[in-house]
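Below are the structure tokens for one structure; questions will follow.
Missing here is one protein chain; the remaining ones are kept as they sit in the complex.
Here is chain A:
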Amino acid sequence: MSLRIVVCVKYVPDATGDRHFAEDLTVDRDDVDGLLSELDEYAVEQALQIADEADDAEITVLTVGPEDAKDALRKALSMGADKAVHVEDDDLHGTDALGTSLVLAKAIEHVGYDLVISGMASTDGGMGVVPAMVAERLGVPQVTLLSEVAVADGKVTGRRDGDAASEQLEASLPAVVSVTDQSGEARYPSFKGIMAAKKKPVESLDLSDLGLEADEVGLDGAWTKVDEATERPARTAGTIVKDEGEGGKQLAEFLAGQKFI
């Protein structure tokens, strides 16, 4: 029986770019280049490794986002995913994490799944809440923040490295997994992979395909509201000294003046 893996990925503004808010206080995506969230590359990598170990597996990469988000899907397809699903709808603009988890859960059910994998957080919002929300909505176990993951005999196992302890976890499929940047270096797409990706199917879905109404998502459907966004004044230039043999002592003097010593 085929193992159906759905990898949830996000198309995010490049963090090295100059990020701003748009007038409606959503993230301004027009001025900054987007890319596949780096933390989701680890999810794609783990999906590929799990699929390699399985007798028969199919990897669907799923994203919710504007037209450009296809770039993130293409990257995942060129790494080796089999097919892609793109949820795209004008009414999605401004959707919050809760809304995103709703759309993802509906799309995952639409695709059919045994295992859902995502990165630990997006590199833009960085909330790290969507995998747990998706598990709650799907009513399946969450096996999250894993630095090691394996699937065998209808079970997913993994290691979660927390602040206080390292835990070995186990759950039956179907389940939602998220992986950290310690799970294993993500592969680069090969030339062959890039060429093959162009021929792989990308299914487009809108809200009506998922049985969702416009007011359940988007800025109007968001259950949180940003009232103010203030650009911080740039830090004023600090004192910079060149070490001429007394640098450590000078620094100690500064720290003492600030009452840190």
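Structure notes:
The rule is short, and it goes like this: a residue touches a chain if its C-beta (ideal position, glycine included) is under 8 Å from a C-beta of that chain, and two chains touch if they have at least 3 such contacts; residues count from 1.
Rule of thumb we're sticking to: contacts and distances are computed from a predicted model.
Look at the chain that isn't drawn here: its UniProt entry, checked against "Phosphate transport system permease protein", "Sulfite dehydrogenase", "Cytochrome oxidase" or "Electron transfer flavoprotein alpha subunit", names it "Electron transfer flavoprotein alpha subunit".
Although one chain is not drawn, the whole complex shows that of A:31, A:53 or A:136 it is A:136 that touches it. Taking the whole complex into account, chain A touches the unshown chain at residues 15-16, 19-21, 25, 38-39, 96-98, 101, 123, 126-130, 132-133, 135-137, 139-145, 147, 157, 160-172, 175, 180-182, 222-232, 235, 238-243, 245-252, 254-256, 258, 260-261.
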